[in-house]
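So that we are looking at the same thing, I have put the structure below in structure tokens.
Removed: one protein chain of the complex. Kept in place: all other protein chains.
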Amino acid sequence: MPHAPDTLLDLPSSTTQTVPEGPALEAASREPAFRHSRAQRLADRWAHLVFLACGLLVVALIGGILYFLAARGVGAFIPLAGNTDKVLTLREVFLSTNWDPNAGKFGILPFIAGSLTVTGLALLIAAPTGILASIFIAKIAPNWMKTLMRQVMDLLVGIPSVVYGIFGLMVVLPWVSGKWLSDSPAAGFAVSAAILAVMIVPTIVSLATDAFESLPLSLDEGSQALGSTRWQAIWHVLIPAARARLLTATVLGLGRAIGEAMAIQMVIGNNPQWIALMRQSTDQTPVLRLLFTPAATLTTELVQELPNTAAGSTWNNVLFAMGLLLYLMTMLIILATRRLSQRREA
Amino acid sequence: MPAPLPFRPRRFARLTDQVMRVGLWGLAAAFIAVLLVFVGVILKQGWPVLHLGFLTRMPETLDAGGGIKPEIFNSLYLVALSLAIALPIGLGAGIYMAEYAGQGRALRFLRLCIETLAATPSIVLALFGMIVFVQMMGWSFSIRSGAVTLALLNIPVITRVTEVSLLGVPRELMEASYGLGATKLQTILKVALPYAATGILTGLVLTAGRAFGESAILVFTAGTNTSQVFPDFRLTVPGETLSVHLWYVTSDGTLPDAREIAAGTAAVMIVVLLALNLLVRFLDRAIRRRTR
Partner (left out) sequence: MLSPQTPITKPVKLSVRDMDFRYGEKKVLDGLSMDIQAERVTAIIGPSGCGKSTFLKCFNRIHEVSSAVKVTGDIKIDGVDIYRGGIDEVDLRRRVGMVFQKPNPFPKSIYENVAFGPRLFGVKDRTTLDGLVESALRKAALWEEVKDRLKESATGMSGGQQQRLCIARALAVNPEVLLMDEPCSALDPIATAKIEELIFELKENLTIVIVTHNMQQAARVSDYTAFFWLGKLIEMDLTERIFTTPRERMTEDYLTGRFG
């Protein structure tokens, strides 16, 4: 960057200035002055701060969400100003399966268990199929099929959760109930997990495909040059080499699954007492009972009950505590993926 | 000569290879089938409902025959507003990460925050928006509460896509600009951003699609009602979107034709998203043509 003397910087045009003398002036008047105006220099200096501020806003948001959710959620356990209702012990909330707000019972264990169950089942379907599909895309499919599969995944990830929900509600539930359950209702973990699996599979496929495609071709060649079949190369060399990134893909799929609300809320049956109900009924095998008992999760219960509660009530505060729990899980998941990628680099 | 090695015939390995190859093609076909069945069924169920009246009538609260005219408007309005809020912030943060943050701890921390925000469940963002905008700011269930909270969903996506697009700008191009004496800001604004524009635009369309389909956030910030005036540009009125409407009519259950309305709304949403997808593919192709 040319550094002109400061006096020249203020020179807007030759007409307003007293006429300088010497050869420097002649050059300046004949050629346009290729200099940055003071405004440009200031803008350059300040731009940095403006962009930084945008970044800091994101940091502030992360903290802000934590602060506000905690401020409300903690109110369930500690008497805060504005609290109108009784406070609870951690034990009553996190270690109890009894959710009956009207009787003052706020055990959220059924929702935690529900979230873990539906997420676990969805991952059980989505992780293997997603990783296999990514192997297909990265290593076996011809180019036209790669493109087609990518588009299929793009579309699947773009479908809104309420549309998944309505599909489950209007198509899957009646079909499952008519075909398999002799017309008893099908709402519960099975259908929720199946729909959730379709929703998270594009995330897993996209990250796992990246993982396989970023492996050097020389690994594939090295294995096949020894006389391995293509599948042996994939199974014995490529999958172990991509392990950390495949795990990251699965963990991020888990993150998406655990936070999904609307689609599951529409098909899971919304029954906070699902654990008790499951224990009582004896007419099916335990597995079937688990799969088809109407249940609830952290997210579905929030959607279901938040609109009906008054701010500051214990009920409301416990719901915010559930939101805080979800947020902390998200942070944990992101930190876990960080650890995984550090291990990969090491 | 060395002794022959104890190598056994490889029938099993070969069979596995063939079986897996066929199996993976089958799996891929199954994915395509799931998508086709899904889109097909949604469109088929919604088709009988999709007549002009459905798109141009106001919704009913108790009787059959309501339309989705204001919901369409609210969806578009909220998406546009949320993008307008998120775009400058996302662009700024993305520019900072790509061009200013360097490679050190600051960048890693910022990226951690962006990733966390991107992974935060929308129901959590909804709770945050409800506390801060609906309750503390006193905006209640309104377009503005919805737009600002929805922007939180968009910011990480726009930031990421800006960063990635800027990092894809050839360094020689930027060096050429510096070589002419341009300031960093000038180089970013006049060289890097125009080059990255198509990529950022693609990301923006994808973000729009995501915001268009979002429901959890809006149920708790923009509300489940809509203004009786049309079109109502006021920021203070509640603004139920298509996705919220779809959810609300099925869960509320007061409408006799809730099922038909839900099916029709779902079909409209699928059509819009297919159109957005085509737009993204078109933009993508434009990018690829240039880099080739």
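Which chain is which? They are A and B, in the order written, and residues in each are numbered from 1.
Here is the rule we go by: contacts are C-beta pairs under 8 Å (C-beta built on N, C-alpha and C of every residue); 3 or more make two chains touch, one makes a residue touch a chain.
Everything numeric in this text was worked out from a predicted model, so none of it was measured.
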{"item": "Contacting the left-out chain in the complete assembly, out of A:S206, A:S223 or A:T337", "value": "A:S223"}
{"item": "Missing-partner contacts on chain A, residue numbers", "value": "216-230, 232, 236-237, 240-241"}
{"item": "Where the unshown chain meets chain B, residue by residue", "value": "1-2, 4-8, 10, 12-14"}
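Methods note: only the chains that are shown with their structure count from here on.
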{"item": "Centroid spacing, where centroids are CA-atom means, of chain A and chain B in whole angstrom", "value": "13"}
{"item": "Contact set on chain A toward chain B in their complex", "value": "1-2, 34, 36, 40-41, 43-44, 47-48, 50-55, 57-59, 61-62, 64-65, 68-69, 71-72, 129, 132-133, 135-137, 140-141, 145, 148-149, 151-156, 158-163, 165-167, 169-171, 198, 201, 228-232, 252, 255-256, 258-262, 265-266, 299, 302-303, 306-307, 311, 320, 323, 326-327, 330-331, 333-334, 337-338"}
{"item": "Complex interface listing, chain B residues touching chain A", "value": "10, 13-14, 16-17, 20-21, 23-25, 27-28, 31-32, 34-35, 38-39, 41-42, 45, 88-93, 95-97, 99-101, 109-110, 112-117, 119-125, 127-128, 130-132, 135, 152, 155-156, 159, 181, 183-186, 188, 206, 209-210, 212-216, 219-220, 243-244, 246-247, 250-251, 259, 262-263, 266, 269-270, 273-274, 276-277, 280-281"}
